[in-house]
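Complex shown without one protein chain; remaining protein chains in place.
Entry: chain A
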Amino acid sequence: MKISEKLARETLLEMQRRMLRIRLFDERASKMVKRGYIPGTVHTSIGQEAQVVGACMALKSGDHMTGNHRSHGHPIGMGSPLGPLMAELVGKATGVCKGKGGSLHLADYAVGSLGESGITGSSIPIAVGAGLSAQVLGEDRVALTFFGDGTANQGVLYESMNLASAYKLPVIFLCENNFYALSTPSHTVTGGRIVDRAAGFGMPGVRVDDGQDVMAVYDAVAEAVDRARRGEGPSLVEVMTYRFREHSEGLRINVDYRNSEEKQFWTARDPIVLFREALIAAGIATAAEMDAIEAEIAQEVEDCASFALESPDPEPSVAFEHLFTDAYDLEDVL
């Protein structure tokens, strides 16, 4: 892995911190699902941290992001504090969405996270809209939308890519290709390569073959972001990566749809281990310093879990808020 010389040491270390936050947050969330502290299920980004963080770190303050059902990594990648995110997963009053969204519908507007989506593809045009508002209002910001290889076959993606290209909007379409649409190998239901579809819309398409390399992801997305900021329009970036765990926590699929050779190949390419080694090899940080960062994030995750578990439940009346911005008659509504 080649460490970018353009990036400050603190930025590089922040990348590792955010990847660690995603890993440890999701490991903790998985346990909390198993123990019944988190109702329902969660979809972890474990294994895909480089793909998430490399993309988010290429954005700057004021930019926007929309995501999908694999939903915790994206706001964490944007810098969202962990406590309110974990509290949201547990359904507490202190949740980032006041306990009304849950794992699938995280959003943290303070860091530009406009919302994850339980419906795959549904949040793609939302990012195009953020690009449109930037263009109409003359504001220097871009929008990035995450979607998977499965969603790459949703029609709304192509309507959105076409509209963004026709209007030359500052949008980055980021395909997180982990090879499977739940249990279905995506190549068995996908014609051609996803990245090649960019050409059909007159936009650049770049494929990052090693999405476990956070530097490679960062470089590809940063180039697309620069292009968007220059007013040259949208890009498609396809990142090849792998989820280390099942589609969702607790899901048991009897058919072994991913063979062990493949799993071994990818799990040996742990993005956090790879980046740690590269940073040490490049003399950016010592092993001891990296150990200290890992301990720091582990503590942060411990704290966020305690914060979530110790927080109060939302008041029942909260269920009736935020239907509209102005006052409404509950008698009429309910």
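Going forward, contacts are C-beta pairs under 8 Å (C-beta built on N, C-alpha and C of every residue); 3 or more make two chains touch, one makes a residue touch a chain; residues count from 1.
Convention: contacts and distances are computed from a predicted model.
S.K.: Match the chain absent from this complex view to the correct UniProt protein name in "RagB/SusD family nutrient uptake outer membrane protein", "Alpha-ketoacid dehydrogenase subunit beta", "Response regulatory domain-containing protein" or "Branched-chain amino acid ABC transporter permease".
M.R.: "Alpha-ketoacid dehydrogenase subunit beta"
S.K.: Pick out which of A:20, A:163, A:195 or A:290 touches the chain that's been left out of the picture.
M.R.: A:163
S.K.: Specify the residue from the set A:4, A:41 or A:122 that touches the hidden chain.
M.R.: Residue touching the absent chain, from the options given: A:122.
S.K.: Of A:107, A:285 or A:308, which residue touches the hidden chain?
M.R.: Looking across A:107, A:285 or A:308, the contact with the absent chain belongs to A:107.
S.K.: Can you work out which residue in A:90, A:130, A:175 or A:301 touches the chain that's missing from view?
M.R.: Only one listed residue reaches the unshown chain, and that is A:130.
S.K.: So which bits of chain A touch the chain we can't see?
M.R.: 64, 66, 95-101, 105, 107-109, 114-115, 117-119, 122-137, 139, 143, 155-156, 159-160, 162-163, 166-167, 321-326, 328-329, 332-333
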